[in-house]
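Only a single protein chain was left out; the remaining protein chains are all shown in position.
Chain IDs A, B and C follow the sequence of writing; residue 1 opens each chain.
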Amino acid sequence: MDGLGTDWAIDWVRRSAAVVGEHRAELSELDRAIGDGDHGENLDRGFRAVLAKLDGASPETPGAALRLVATTLISTVGGASGPLLGTAYLRGAQAAGDAERLDGTAVVALLAAARDGIVARGKAESGDKTMVDAWTPAVDAAQQALAAGGDASAVLSAAADAAESGAEATVPMVARKGRASYLGERSAGHLDPGARSSAYQLRAASDAVAEG
Amino acid sequence: MDGLGTDWAIDWVRRSAAVVGEHRAELSELDRAIGDGDHGENLDRGFRAVLAKLDGASPETPGAALRLVATTLISTVGGASGPLLGTAYLRGAQAAGDAERLDGTAVVALLAAARDGIVARGKAESGDKTMVDAWTPAVDAAQQALAAGGDASAVLSAAADAAESGAEATVPMVARKGRASYLGERSAGHLDPGARSSAYQLRAASDAVAEG
Amino acid sequence: MKKLIRDPQTVVKDSLAGFAAAHPGLVRVQTDPDYVVRADAPVRGKVGLVSGGGSGHEPLHAGFVGYGMLDAAVPGAVFTSPTPDPILEATKAVDGGAGVLHIVKNYTGDVLNFETAAELAAAEDVQVESVVVDDDVAVKDSLYTAGRRGVAGTVLVEKIAGAAAERGDDLAAVAAVARKVNDRARSMGVALTAPVVPHAGVPSFDISDHEVEIGIGIHGEPGRERIEWEPVDGLVQRLMTPILEDLPFTSSDDVLLFVNGMGATPLVELYIVYDAAASILRERNIQVSRSLVGNFVTSLDMQGCSITLLQLDDELKALWDAPVETAALRWGR
Partner (left out) sequence: MKKLIRDPQTVVKDSLAGFAAAHPGLVRVQTDPDYVVRADAPVRGKVGLVSGGGSGHEPLHAGFVGYGMLDAAVPGAVFTSPTPDPILEATKAVDGGAGVLHIVKNYTGDVLNFETAAELAAAEDVQVESVVVDDDVAVKDSLYTAGRRGVAGTVLVEKIAGAAAERGDDLAAVAAVARKVNDRARSMGVALTAPVVPHAGVPSFDISDHEVEIGIGIHGEPGRERIEWEPVDGLVQRLMTPILEDLPFTSSDDVLLFVNGMGATPLVELYIVYDAAASILRERNIQVSRSLVGNFVTSLDMQGCSITLLQLDDELKALWDAPVETAALRWGR
């Protein structure tokens, strides 16, 4: 059968947890520069809870796996990133619906829904120096890859690349949302932690394809 | 006329004020090691007030000059050293009485009365690592100098030398009075600030003889 | 890093355990999810007040739970907004049938998590109103930013809205009083040092021994501007000018002057700040008729302070003076 299944989704989640754990200090350090220094701690707490939940559950669809991530992040992360990423996974799960496997089109829809969820809750626009600046280029690139005939794997790989560049591109930006906005001009010159962690999660999604 | 007069007493006071001002930081630093770090500040505040008082007064006897020092130190220094040194100058003034000039015998009586005043109020014994360890050797040396036929000048010079050695000798002592006693064994290895400042004042008394 | 803690991971729980043990007659502390409620919650017929946010600002919020102030406080991890679950549980625990007011400091995380909790509470038929506190003039406010932060003014909102609830105002009225306080309160802060978050173990920002940060928040965010240290009058002027101009406060206004310590500044200094601020108000012919000085909205072990002015009227004065009995603010009983 074509497309990515539940194994992929679970592997994505595990890889996200691993990469967040590995980069916990880096993410908090980025947040220390322009925020309150807890982003790595927050996400790591959340993803460790996700892993614990995953051990006792056996989601039957990609959507179910992502819903588990969503509710766990919402109830364990707190801060700004908890509800924002939680909403992203929740909307992504809704987009995935009951499908057992996701093709390129479905993956693009999932990513777009996730991004829209972040925007709906956080009201940030592109260029505001937030995680949206990773997600929106990722969605755009995914759509282009799909239009160019790419499959789910190509779509995710394009999204991950674009998210990474998007995160890098936040460096010169002056923040207009989130804590970094309190710094005004002084926020320029630093990479947004939420953009970085989003890029890590999208890379994890792409890396998981090999196993999926 | 023989002996030391009011000029000597006033010069003593001014020299004490000068030497305390000069060594303010050193005295506080000694106090920082085994006390609360304010001894130089305390005495300097007191002696500056003494100088101000002296400008508006013209004591007619050595006793009157020392009484002015006593009341001013008591009302401006505070802490332990204020009442102790204040009492020393007060008892010294009482011993000097109305005399216009003080010979060797009178100077020895003055020093002994001052020392007795400190002991009466502070209840410290020799070896307790306090200013008494400067004053008692000074009094002893003064008495010996007198017995050996010394005049007021010789008496004060002996007292100043002995006070200095006495102060040095506090280094190995374990404090049993004053704040340094709270340190127990850890007080050993440091010079007592009150002994040092007492030695400075006695040296000032001796140096003032040249002018007296 | 040296702190009087067991483990950076258990700071909030351990502290709550101590808080529960120290104030048994005043509060109950629930665990999993963690929140603090008045010992007599829910109070029948009274509007319930719930506030919360990241920990590390103590006594805010748990220290203000009790008669005449909050019904519940929901502490998140250090400097991290709580999740919706404990907010929801606290909301249900204090609903005495008259609805619940959420007092939320304006941070993206706090607003989003309280929002979710309020939706969930509504779904369980608890009437919830929310007031967002944003008194910090250091931050430029606009539709296109996260807006102003909620800082020390939060205490004034909690005290005064708490008094309104205690006298029997309904939910809309309590919310209106809370908004009125927020509308009339302005704050700004200065930091001499940065706080050390337990799980980070290093200061939240680096600052030299002769510099200060003007316009800081309460989460170790750097401020708007870094300047050379100067004596207190200059620093206080830098806080007071934006505060005074913002409302604006004008001659013959009657105000509450609140000097708030950030946690590690000695009281002896806070009173010097008070003196400097009071002089500026005297010059401008602004009357100070109520005051508050102390560590109320802190940032762990940060040195510094904030100044808050609240424009008073007779109603606000009466509500301020009304009895309050909490761990950190108490009078009249």
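Keep in mind that, in the parts below, a residue touches a chain if its C-beta (ideal position, glycine included) is under 8 Å from a C-beta of that chain, and two chains touch if they have at least 3 such contacts.
Source: prediction; values computed, not measured.
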| note | Displayed chains that the missing one touches are B, C
| query | Considering the whole complex, which of C:Asp7, C:Glu119, C:Asp183 or C:Asp313 touches the chain not shown? | reply | C:Asp7
| task | Tell me which residue among C:Thr80, C:Ser204 or C:Thr298 touches the hidden chain in the full complex. | result | C:Thr298
| Chain not shown, touching residues in subunit C | 1-7, 11-12, 14-19, 21-23, 55-56, 58-59, 63, 78, 190, 192-193, 209-212, 229, 231-233, 235, 257, 259, 263-276, 278, 288, 291, 293, 295, 298, 300-301, 303-305, 325, 327, 330-333
| task | Can you list, in ascending order, the subunit B residues touching the missing chain? | result | 28, 32, 34-38, 41-42, 45, 74-84, 121-122, 176-179, 181-184, 186
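Following the convention adopted for this analysis, only the chains that are shown with their structure count from here on.
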| request: Assign the assembly's chain-to-chain touch graph to one of these shapes: line, ring, star, complete, other. | output: other
| task | Could you grab the centroid distance between subunit A and subunit B? Build each centroid from C-alpha atoms only and quote it in angstrom. | result | 76
| request: Would you mind pulling out the distance in Å between where the CA atoms of subunit B average out and where those of subunit C do? | output: 55
| subunit A and subunit C, separation of their C-alpha mean positions in angstrom | 32
| task | Pull out every residue in subunit B that's touching 2 or more other chains. | result | none
| message | Among all residues of subunit C, which ones touch two or more of the remaining chains? | response | none
